[in-house]
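The other protein chains are all here in position, but one chain of the complex has been omitted.
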Amino acid sequence: MKGMTIIVKTISSWVKVLIFIFGIYIILFGHLTPGGGFAGGVILASSYVLLMLAFGGDFVQKDLPLALDSKLDCLGAIMFVMIAILGSVFSGAFLANFLVDKYGAPLELLSAGTIPLSNIAIGLKVGASLFLVIFSLSICHKGAELDGE
Amino acid sequence: MPYALCFLLFVIGLYCAVVKKNMVKIVLGILIMECAVNLFLVMLGYRHDGVAPIIDRAYYDPGTGQIAAGFINNSVDPLPQALVLTSIVIGLGSLALMISICIRIYEKYGTFDITQIRRLRG
Amino acid sequence: MAVFYILLIFIIIASLIAVETTDLLSAVICIGAMGFGVSLMFLFLRAPDIAITQIVVEVLGLIILIRATISRDLTFISGDKEFFATIVSVVIVFMIFLAGLKVFETLPDFGTPIFAEVPKAASQTYIEEGLARTGAANVVSSVILDYRAYDTLGEATVLFTSIIGATVILRRTAKRKTDTLQPASPS
Partner (left out) sequence: MSIPLPVFIAIPLTTAFVLPMFGAKGKAAATVVANLATLSLLALAIACIGQSGVYEVGKWPIPLGINLVLDGLSSLMLLAIGVVAAGAMLFSAGYMERYTAKSKYLSLFLLMVAGMNGLVLSGDIFNLFVFLEIASLASYALVGFGCGHEELEASFKYMVLGTVASLFVLLAIALVYGNTGVLNMAYISKAVQSSGVNAGLGFALGLFIVGFGLKAALVPFHAWLPDAHPSAPAPISAMLSGVLIKTLGVYALARVVFNVFGVSVEVGWLLIVLGILSMVAGAFLAIGQWDIKRLMAYSSISQIGYVVLGIGLGALLLARGDSLAWASLAIFGGLFHLVNHAVYKSLLFLTSGSVEMSTGTRDLREMGGLAAKLPFTRTACTVASASIVGIPPFSGFWSKLILIIAAVQAHFYWIAAVIVFVSLCTLIMYLKVQRYAFLGELPENLERIEESRGTMRVAMVSLACLCVLMGSLVLVPGLRDAILEPAVKVLTDGVKYSAIAGM
């Protein structure tokens, strides 16, 4: 896939950073304002999709190789399961919020126990996996070898 | 009455998924059905002149830890919203899988028309 | 109230056009319009969380859908299945619709949620105690990530499953050719 004109490239390389930061904001403030891990993760993915559309697939491959992307996907999922299992280790029940009341006061950024951590894990997972699938779909027709074996 | 319109949307999606013979149209029908169910769930929790289930500083007293009665008595139902969030994600996942299958079938058969894709007898 | 009717009728018209148009790309764009209508509807229904999620999902979903339809030479496909089958399906679907209309009389009226009528409903507890017990000011967030976090674990797994499934479906070579030690029968 070839890239677009220089104007589009320049603008989207700036806009991409803004979208990325906005996605991180949505994830981190998920327990206080509308949004959360899922919406933020989709926004993270869309920033890379924008980059892919503007610069072409090969450019993004250098920035975020598919192998790394697929590992990030697994990593996010494992993080979430680990939070769940740690709940049963520290608090005696699967998925228990074992960090609640340990830090922060209500309505502050650092509060709500494991909820922000879960948001980060989900955001990572969703962002990586959605980018993975869109990228796979876009290189599919070129006959390129996917990250199989 | 809004419920009935929502159900009409569901039925339109069902009609599209059952009757159309283009694979992408079938996928679109399923998307419409999904949207209708999500909308229906959120509508179940709506309250006239309600407020969104998010506590901001106007409703919260940090000193006593009390939540204002204006929030407790007027908030819309948060539970269906949580369910819909889950079901939207499920919908996106199945959309991705379905479109992948569609694209591969198009590669193999060169068409989206399910009446021409008949290697298997039903 | 009026805004809900306007939006619902807009959504229904958009979906009807999407169903009946013969051009796939227009159909996909109409689905996009429907999705944004639904997103606005969520906003007016006091569900900003879902409105945000719906809108970003709609954008990504449109990208996926357009990927499927664009640069396909055969986008103009009209017509339905055989006439008889169509009539039968339409009749069945219409009967489901008529049966469904009766059902909505049993629900509480629009605008009076069920949890207000049920004593000690879970939703009321979430609203009253959610902040104190979980520390999250966003009650929806406290429900999906604490009270019902098990659902969210399942949801993340669904996404993981479908992505693994999609990459499996899209891979180039599926079967090895090395170990066919038997003489292949002419099929």
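For clarity, chains are labelled A, B and C in written order, and residue numbers in each chain start from 1.
Everything that follows uses one rule, which is that a residue touches a chain if its C-beta (ideal position, glycine included) is under 8 Å from a C-beta of that chain, and two chains touch if they have at least 3 such contacts.
Remember, it's a predicted structure, so these values are computed and weren't measured experimentally.
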Neighbouring displayed chains - absent chain, whole complex: A, B, C
Contact residue for the chain not shown (choose from B:I30, B:I55 or B:V76): B:I30
Contact with the hidden chain (one of C:L25, C:L40, C:V90 or C:A122): C:A122
Residues of subunit B (touch criterion as defined above) contacting the omitted chain: 10, 14, 17, 23, 26, 30, 33-34, 37, 40-41, 44, 79-80, 83, 86-87, 90, 93-94, 97-98, 101-102, 104-105, 108-109, 117, 119-120, 122
Footprint left on subunit A by the chain that the document does not show: 70-71, 73-74, 77-78, 81, 84-85, 87-88, 91-97, 148-149
Contact footprint on subunit C, counting only the chain that is left out: 99-100, 102-108, 114-115, 117-118, 121-123, 125-126, 146-151, 153-155, 157-158, 160-162, 164-169, 171, 173-176, 179-185, 187
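Here, only the chains that are shown with their structure count from here on.
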Where subunit B and subunit C overlap in contact partners, by chain label: A
Separation of subunit B from subunit C, taking each centre as the mean of its C-alpha atoms, in whole Å: 3
Intercentroid distance (Cα basis), subunit B paired with subunit A, Å: 22
Shared interface positions of subunit B, touching two or more other chains: 52, 54-56, 60, 65, 85, 89, 92, 96, 99-100, 103-104
Multi-chain contact sites of subunit C, meaning residues that touch two or more partners: 48-49, 53, 57, 60, 64, 67-68, 131-132, 137-138, 140, 144, 152, 159, 162-163, 166, 170
Complex contacts: residues of subunit A adjacent to subunit B: 33-34, 36, 38, 105-107, 126, 130, 133, 136-137, 140-141
Interface residues, subunit A side, partner subunit C - complex: 26, 30-39, 42-43, 45-46, 49, 70, 73, 76-77, 80-81, 84, 94-95, 97, 100-101, 104, 106-107, 111-115, 118-119, 122, 125-126, 129-130, 132-134, 136-138, 140-141, 143-148
Contacting residues of subunit B [partner subunit A, same complex]: 52, 54-57, 60, 62, 65, 85, 89, 92, 96, 99-100, 103-104, 107
